[in-house]
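Take a look at this one; I'll ask things after.
Note that one protein chain of the assembly has been removed; the remaining protein chains are unaltered in position.
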Amino acid sequence: MIPIQNSNDGFGAHEPILTADALTRLYGERVGCRDVSFSLWPGEVLGIVGESGSGKSTLLRCLAGQDHPTSGKITLNFDGAPLNLFDIPEPKRRQLMRTKWGIVHQNPRDGLRMDVSAGGNIGERLMDRGDRHYGRIRASALDWLSRVEIETTRVDDYPRQFSGGMQQRLQLARVLVPEPKLVFMDEPTGGLDVSVQARLLDLLRVLVRDLGIAAIIVTHDLAVARLLTDRLMVMKDGAVVEEGLTDQVLDDPHHAYTQLLTSAVLAA
Amino acid sequence: MSAHAIDADYNFGYLDEQTKRMIRRALLKAVAIPGYQVPFGSREMPLARGWGTGGIQITAALIGPDDKLKVIDQGADDTTNAVSIRRFFARVAGVETTEKTNEATLIQTRHRVPEYPLSKGQILVYQVPQPEPLRKIESSEVETRKMHAWSEYGAMHVRLYEDIARYGRVATSYSYPVLVNDRYVMSPTPIPKFDNPKMDHMPALQLFGAGREKRIYAVPPFTKVKSIDFDDYPFEVQKWDEPCALCGAQESYLDEVITNDRGGRIFVCSDSSYCEDRREAGHVGTQIDWAKDQAYLDPNADEAK
Partner (left out) sequence: MTALIKVKSLHKHFIMHNQGGIRLPVFSDVEFEVAAGEALILHGESGVGKTSLLRILYGNYKPSGGHVFVRHGNDYVDLATATPRAILNVRRKDIRYVSQFLRVIPRVTTLDIVKDPLLARGFDDNLANEKAATLLTRLNLAERLWHLAPATFSGGEQQRVNIARCFVDPASILLLDEPTASLDAKNRDVVIDLINEARENGAAIIGIFHDEYVRDRVATRRLDLTQFKKAA
């Protein structure tokens, strides 16, 4: 099968959008993640797979600027000016987190304001960056609701009135409305039932491709990885044990652990 | 009214001198950073929190023997709280008190700005229940301090958006947040939004004291104060269909007064001294006779002057 590939990716780009150098996060003696290094180019989708406790969520939190690594460096490059993620002053980092990159949480309640309407949730990022025209903000919100396949009549409803799948799609709209260059996703389909997952995955696939977003997706589900990612990193006990092209890692696994993971997949 | 006999058992203005200095230092910081909330060591006052202790502390720190003090509560000089506070300062500072806005040097107010325009040299002291305009949106103090520090005010606009989405207009009619000096979002205290425009480029110094929350903030004279709005839903003040029933004023903030149990009501100026001044000058509203008849107004008051 030929994977459907990015159409707007930055294969012409010269600089990676994110580079991790020997990233390590220790909790006392316990290893969160150890010595992780890689580069991500604009438009590339990187998957991080591994079982619970492999360190993938720890790694993601460090990459997204939510947790301080014990050692190592993360360099971001959005406009040709490289930035060291943890050297940037906090206000600038917070501002970048609202405009240049986004985080899709596993539980949509962590990524939404539950006491604000769907339209308000989506519009907030626009208002953060200074948009002051109600009509245009609302029009953007309606546009995004239809892009994530939520009926536009629900623009004034509250997230608690939505199903889990809809909440997740609302979170996606909220994250994508400022058109970030980089999106981090932690188990984006976790907790959703199979048919709902399929719909969300397909939506993710199309949006990531159409917007040319670079993304890092943490998942324990290899089918999700195969569908959404270009490259894969396999983690075990805090270390990356294998990495490469997604279909190559899944079809021709070299490391013992990867072989175990791929052989454990139940065929539907 | 003449100066009163000062009670010698208290330090002038009730507070000790060191406390006054502490408050004045906080006031200086506040004036230097318009709209920024300065923490201060709020003292125990002889009345409970929630009754104006912040405003009283500021007034106490500033008041001098030559000051003329006016105190209003919801625009009126003659409500219980205004009377009590005025009496308090009469007793601990011996100052002259007045009900005339243009004669006062120091005006302490609860939830209204006087109708009569203030002038350079006057000081308006507001009583503040909740100094943090973002509190309803963000309950964490750590987070709101960061939001102010880094001008992260998007969430404030979300509140307005929600109102427009739900009611077709911004429903907030008091405590309407303002942007001061193009930098800090500030709570103007629960004044009606009608009064917000008065704060913009006011010639007088505006000081704000929150005793319970222990914050002081300020708007120096002639500072830009803009009510937060959307480009296509600009800020609008309240309007009434009729003028004041007693003095005929058409541009003042009117209170609704229920006159009988059959749905009768009249609208009268909230600012009592403004209304009185207008009546003294000869302006008359449609219900003036009824008001004297009902003893709503002292029937002899105007003749006596």
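For reference, chains read A and B in written order, and residue numbers begin at 1 within each chain.
As a working rule, a residue touches a chain if its C-beta (ideal position, glycine included) is under 8 Å from a C-beta of that chain, and two chains touch if they have at least 3 such contacts.
Please read these numbers as outputs of a predicted model, since none were measured by experiment.
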item: Touching partners, among the displayed chains, of the absent chain; value: A
item: Hidden partner chain, touching residue among A:Asp143, A:Glu179 or A:Asp252; value: A:Asp252
item: Residue ranges of chain A at the interface with the undisplayed chain; value: 1-2, 4-7, 11, 41, 44, 198-199, 201-202, 205, 227, 230-231, 244-245, 247-248, 251-252, 254-256, 259-260, 263
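To be clear about the criterion, only the chains that are shown with their structure count from here on.
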item: Chain A and chain B: spacing of chain centres that average the CA atoms, whole Å; value: 49
item: Partner chain B, residues of chain A touching it in the complex; value: 90-91, 94-95, 98, 113, 116-117, 119-120, 123-125, 127-129, 132-135, 137-138, 155-156
item: Interface residues, chain B side, partner chain A - complex; value: 146, 149-150, 152, 154-155, 157-158, 161-162, 164-166, 230-233
